[in-house]
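Just one protein chain is left out here, and the rest sit where they should.
Going by the order they are written in, the chains are A, B and C; count residues from 1 in each one.
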Amino acid sequence: MTTLIKNGRVVTAVDDYLADVFIDGEIVTLIGRDLNVQADKTIDATGKLVIPGGIDPHVHMELPFGGTVSSDDFKTGTIAAAFGGTTSIIDFAIQYKGTTFQQTIDDWHTKAAGKCAIDYSYHLAVTEYRPDQDKEIAKIIDQGVTTFKLFLAYPGVFMVDDATMFRVMRSAGEAGGLTLVHAENGDAIQLKIAELLAAGKTEPKYHAQSRPVVMQADGTARALRVAEFAKAPVFIVHVSCEASMREIVRSRDAGNPAYGETCTQYLFLDDSYYDRPNFEGAKYVFTPPLVGRENIEPLWTGLKLGYLQEVSTDHCPFHFKGQKELGRGNFNKIPNGGPGVEDRLAMVYHGSVIERGFSLQKFVDITSTASAKMFGMFPKKGTIAVGSDADIVIFDPQKEQTRSAKTHHSNCDYSLFEGMKIKGVVETVLSRGKTIIENGQYTGTAGDGQFLKRGPCATA
Amino acid sequence: MTTLIKNGRVVTAVDDYLADVFIDGEIVTLIGRDLNVQADKTIDATGKLVIPGGIDPHVHMELPFGGTVSSDDFKTGTIAAAFGGTTSIIDFAIQYKGTTFQQTIDDWHTKAAGKCAIDYSYHLAVTEYRPDQDKEIAKIIDQGVTTFKLFLAYPGVFMVDDATMFRVMRSAGEAGGLTLVHAENGDAIQLKIAELLAAGKTEPKYHAQSRPVVMQADGTARALRVAEFAKAPVFIVHVSCEASMREIVRSRDAGNPAYGETCTQYLFLDDSYYDRPNFEGAKYVFTPPLVGRENIEPLWTGLKLGYLQEVSTDHCPFHFKGQKELGRGNFNKIPNGGPGVEDRLAMVYHGSVIERGFSLQKFVDITSTASAKMFGMFPKKGTIAVGSDADIVIFDPQKEQTRSAKTHHSNCDYSLFEGMKIKGVVETVLSRGKTIIENGQYTGTAGDGQFLKRGPCATA
Amino acid sequence: MTTLIKNGRVVTAVDDYLADVFIDGEIVTLIGRDLNVQADKTIDATGKLVIPGGIDPHVHMELPFGGTVSSDDFKTGTIAAAFGGTTSIIDFAIQYKGTTFQQTIDDWHTKAAGKCAIDYSYHLAVTEYRPDQDKEIAKIIDQGVTTFKLFLAYPGVFMVDDATMFRVMRSAGEAGGLTLVHAENGDAIQLKIAELLAAGKTEPKYHAQSRPVVMQADGTARALRVAEFAKAPVFIVHVSCEASMREIVRSRDAGNPAYGETCTQYLFLDDSYYDRPNFEGAKYVFTPPLVGRENIEPLWTGLKLGYLQEVSTDHCPFHFKGQKELGRGNFNKIPNGGPGVEDRLAMVYHGSVIERGFSLQKFVDITSTASAKMFGMFPKKGTIAVGSDADIVIFDPQKEQTRSAKTHHSNCDYSLFEGMKIKGVVETVLSRGKTIIENGQYTGTAGDGQFLKRGPCATA
Partner (left out) sequence: MTTLIKNGRVVTAVDDYLADVFIDGEIVTLIGRDLNVQADKTIDATGKLVIPGGIDPHVHMELPFGGTVSSDDFKTGTIAAAFGGTTSIIDFAIQYKGTTFQQTIDDWHTKAAGKCAIDYSYHLAVTEYRPDQDKEIAKIIDQGVTTFKLFLAYPGVFMVDDATMFRVMRSAGEAGGLTLVHAENGDAIQLKIAELLAAGKTEPKYHAQSRPVVMQADGTARALRVAEFAKAPVFIVHVSCEASMREIVRSRDAGNPAYGETCTQYLFLDDSYYDRPNFEGAKYVFTPPLVGRENIEPLWTGLKLGYLQEVSTDHCPFHFKGQKELGRGNFNKIPNGGPGVEDRLAMVYHGSVIERGFSLQKFVDITSTASAKMFGMFPKKGTIAVGSDADIVIFDPQKEQTRSAKTHHSNCDYSLFEGMKIKGVVETVLSRGKTIIENGQYTGTAGDGQFLKRGPCATA
């Protein structure tokens, strides 16, 4: 099967040119002006951007959490992603205590296999690191899972202590891996939650009060310094505040391989959403919480200047009805998370290119290329170049749309961005050469998406 | 009993003038030019500085540690302090697990009572904070112990978790108290110690490698941010590196009541001392360790600019013979600590006034007044003013001396500053009006020193 | 003549105690509890603060400016100062081009002599530094004028170039003097003024637009770095924005003798005052202008932490009627300056102690002691100590008042702080032992105030 994309404006994280792109099977094999070749399928991209498929390196499909399960499974979630122009996701395979890393990965393979519309991988979330697991890290890396996640939040459930953090960071680093950290001060937050609830402060807004910016900055600073002590690379996930971003910059300035991401929701929403009536604030209960509006421009600036590497979603949807409602009367029982895998690409395009004058190339970088490099998927993913996977989005940069749960494909009864009018629409999506979104329809088959073996992280 | 100090140059943290000082009993009652009063005793201070007695807010007398006991008891230690021009100390009453705060204070009263040459107080080192102790903090403050100490080092022994830190800081703060923190990342350090020892790296220098600056900065940043979360004042003890000092400045700049001290040894010595042969490096094994020389000038600058409040000693001597030697073959068994209570005043005079051009007033501030205010002893202590305790040092600013274990009075067989030639000599010392050091002799009586009830901390 | 102040609460920049203060002639000679001495005059200070007389190191009396003359002469201005609790001022003797430094000082002596209610001195404002003046700086310092002022604003009138700035700073520094800088980018501002006027933007608010914060920060950074190059001390006058303060901190952190002040008006007012109708915005036309409100708390914090040394007024009043009105239709013709010498002490007390919990000692420091030290007047001025001048204010810390032009004594038809209700009232004022304000009356005689010979600056 061959495909020819004609007359598009090809934009990568560095380039911007008019050309035809020829795909042979799953791979881009030829790029040229007015290509005179035969193809089984030809797509006219005149007036459109031809960009690398989006990469969302932070999602949670069918995740058991707080007695319920996140509402997108690997099938609905990856179809939603595809509609949103995302052609690779990285989920988190979470170790249950007493299990091996291998079992954890195997469990996630079982969950994902045969269901996905797009390629997928996992970060391994380590919740326990027994001495007998010392050799497992290298073994897991050999299988293409090169990134490890630690929680400094949720004591008693996922949280690890600083010695474990040191050990995982060092072991991963020595084996060519990278450690991701959910960085908050779990112990102090846990105490505050208990106190708030004991004081009858149970509404969603107290979720935000229980974990203020200063505790996020604290976890971040700690993760970075333990990484410095361990001489290991570190990546801070879902940074929502300027203070944490500044800590990353401080560490990287000093020569350390320290990185971070933010998420779509932190770039548009602020903590005033918790005041919405009728328990609607619960829709925005995720961790870290939305913070003060004064953080939003610094986060965008940070993306522009490379202080943060990319934008993910932390997609982890729960229906408002029946799921979020579990936390009526106790904000701590609200399942943590929100939808977003489908919104990311277009929302970031609008916020960066349209509203803030980012270059198209920077837009591509923060939604695709930087993640491909950081998480060991480049150049297979994250670019349009000869030899790369034909994961391609044809994007209409002028067309307008309104984000809404009514029209999204995620299995979630609300949208974080409900009613927002934005410019830019994902039109056609190819995953490894196969057209999976076209004319507003999903044209793929469950299981098109394959497990993606990743290599070591690569940065400047 | 009345005493008249004639013709001295009176220097306080702000003033510098020639006057006579008249003491009635324990109190300064009159200051004037050419006082025409009768006195039981007259001291001629012509050509000398008349300064407030030094305050050392960080000492450990007869402290059980690592299977031995620090070699100065409250008697020898306070006599040594008096020789060094220090007229008040604050020791640390350390809670043993399962005991109450009251028991802890009572134990320390038992140890100190009737022995001291100078006035003394304790900080209460909290190692456990059970719910039933919630009301004890206010009770202890009522007894004049207004400061609480927490360790973020020594896991399993003294270290508290972040939730306990939050609770103590807040409880203390609400009751008018102040929390002091030994700020390092205990868990990561503990792991490193075990690994170094397992690798056969047992010499004293590995003590420093096991707890690098980055782990001190980490503990400091964490303590400061948990204090911000708890809306409570915090004081970082024994800061030895610029990075930690910078964290304090960051927090205070943002409007938080965050403070800190350094110690004499960090102002003169660096980590090259660990390379001394014949196990002599063990003399410098204390925590935090000596660090790179590039930290020394910033610490002095920090004192000058008020980034750090005062200079203490962390006096906790162990003989080299028989005590430090317990750690031959295992740096972690070297009793942690060193002598210094006697060296501080003159060493700081030399380093600040003589070598760096500090004003005399600033010298008085960082050795006496700032501690008196910070730890609730002012204006009883820390100044020469009408109504204040007559804790006074007559100091010869020109005379030279050489610091040495041969001539010091501390019960310790070595000096951290052995052989250093400095300018400035403590000549005469009065404690609450009684002359206790004169003509090179101790002229007091065990038990002259009284327990000092302290009030809330007072800063700008 | 002897005076006894009984039962007051004596507060200095470090002390706070109850005592009687005895004054023999011009000097404090005795401080004690329940002094049993005879005195020609006794003042009961029960319940009152007894504090060092205020020092205002930045005033302009009878200054010719823009075709008019500032409305307070040395007589009315110093009486106003006295009512406000200020017992020393430093005016600026401004060199006219072609004249010598000596002539400049002599001119100012002629203006001030025999008129002043309180002691006075001058900074020498250098507007031209010819090679033949190289030796004049030391000569002027010998006469007790130890501080030199440079303008980086007002090109063509007062502004000096960077080479002149370097030469003055170095010459002054080598001779034990200190250079003060009015720090803005005069050239760029001049251009902007011309452009605004050409565009018909003539209202008072355009004064602020013509000299934004960024141009103040620029002048400040330049003055500091040229001082670093010249290895000379520098003092930035009338800092109105956080950015400039940060530059001072940066330079001082690096070990340089860099200092600064702010003024009362910048601590209370912001640039919204320029929007006042009926040309009232002109009342607030001074340089640098009022800036955004976000600067106010950082300036107070900077005073508390020692980032700025003291609060002056830049007192340079012009009547609204007849003087400020000269600039109707052209903001650049509004005489620059405002009243304030009388407001400072009580306004700062209210803003620091009452509103922000500063210690009384810090209040004394920033209104008196720090200036005395910085500008070579200590310990003659700036403290209450044996041997010091009896410049003393008896201050009622509880009584309330409302600031108003109706009740002030400055020869100016408006007040910058009109209608502000504050706590704290200056009750009685002594200048070198003579009571000059008592029961709301001025009880002194023109010429009581003497020229004050100053020495080198002294800081920590």
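Methods note: a residue touches a chain if its C-beta (ideal position, glycine included) is under 8 Å from a C-beta of that chain, and two chains touch if they have at least 3 such contacts.
None of these values were measured; they are calculated from a predicted model.
If you put the hidden chain back, the residue from C:Lys139, C:Arg225 or C:His319 that touches it is C:Arg225. Remark: the omitted chain is touched by one listed residue; of C:Ser71, C:Thr87 or C:Gln190 this is C:Gln190.
Summary of contacts with the chain left out: across A:Phe358, A:Phe375 or A:Phe451, the touching residue is A:Phe358. Contact between chain C and the absent chain runs through residues 161-163, 165-167, 185, 187-188, 190-192, 212, 214-215, 217-218, 221-222, 225-226, 228-229.
Mapped onto chain A, the interface with the missing chain covers residues 10, 12-19, 22, 29-33, 35, 252-253, 255, 297, 301, 304-306, 358-359, 361-362, 365, 369, 379, 383, 385-388, 458-460.
Rule of thumb we're sticking to: only the chains that are shown with their structure count from here on.
Centre-to-centre, using mean CA coordinates, chain A is 57 Å away from chain C. Separation between the centroids of chain A and chain B, computed from CA atoms only, is 50 Å. Between the CA-based centres of chain B and chain C the separation comes to 39 Å, rounded to the whole angstrom.
Chain A has no residue in contact with two or more other chains.
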